[in-house]
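Comments concern the structure below.
For this view, one protein chain was removed and the others were kept in their places.
Moving on, here comes subunit A:
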Amino acid sequence: MNTAAQLFFDAASLGGIYAMAALGIALIFGVMNLVNFAHGQYIAFCVFALIVPSTDAVAVMFLGRAPAFLLIPLLLAVGAAAAVASEYAVFRHLRKATPVAMMISSFALGFVIQNALLATYGGRPKAISLWPELNTPVTVMGASVPLLQLIVILATLTVVAGLALLLKKTRIGLEMRAAAENFTMARLLGVRANVVITGAFALSGALAAAVALIMATQTGVADVRMGGQIMLVAFIATVIGGLGSLPGAVAAGFLIGAVSVLLQAYLPLDARPFRDAFLYTLVIVSLLVRPQGLFVPSSAKPRV
């Protein structure tokens, strides 16, 4: 077995999931300075959308029955719709509120979504049999890699490239970038605030749905608490990547995934249960060294 290649694929696939989630958070932060802590619950919501609402112990597939070519766009649309709906119901009324107030309401929104799922589906985790054949390992460069890992890596790269194109080449992308730089100025220059913000939420929700699909395929379970851990890592990735920087969020997502896999691989057994403590210590060190983030957008620098 090729150890270096194996480590690379393990790290890149975990990093890819984190990067995609971090991107979802960074997109919204970019346009409205909101750290959306409900993002993890969007992920859980999308996973549960795959099964029929019921508190029975045995889950019956709902959207999950659809063939892949239908299911993927459908679930991305569900995620986008959930995010846009929450913007319309909650965040639109908080445009003039302080970032702290918005952050607290995103926590509250997450709590509402989680408890709604709990009430609808019950507290017991459910099994989801989504594309089990994707977990079959294939041999690449001497490493044994589940097909899903390759798909995650490729999907992340595609999403990042697609988003970069969207931001660089389209009108909405230009408006989003303008809004991220200076929202007030952009509005004065005719950028349509509602379109930009709705667009950002829709993209963010679709990214949450993509993470949900990957998680459901990888783990085979749906649990109301499942978005929480990813949300935490993704948020940290957006912070150490430089808040507001999309490439920064992606790079930091990959970085955290890679460090996590390396720690798991090389820490001595007694220290391994404290893997996350080591990981977050490194995060603190990174913030002490570069408090503005590792990959800072030019807009973050004072211009005077």
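The working rule: contacts are C-beta pairs under 8 Å (C-beta built on N, C-alpha and C of every residue); 3 or more make two chains touch, one makes a residue touch a chain; residues count from 1.
Heads up, the rule we're going with is that contacts and distances are computed from a predicted model.
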item: UniProt protein name of the chain not shown, from "Sarcosine oxidase subunit delta", "Deoxyribose-phosphate aldolase", "ABC transporter substrate-binding protein" or "Carbon-phosphorus lyase complex subunit PhnI"; value: "ABC transporter substrate-binding protein"
item: Selected from A:A85, A:A101 or A:L118 as touching the chain missing from the view; value: A:L118
item: Sites on subunit A contacted by the missing partner chain, in the whole complex; value: 1, 3, 6-7, 9-10, 13-14, 17-18, 56-59, 118, 122-129, 132, 135-137, 144, 146, 149, 215, 218-226, 228-230, 261, 264-265, 269, 272-273, 275-276
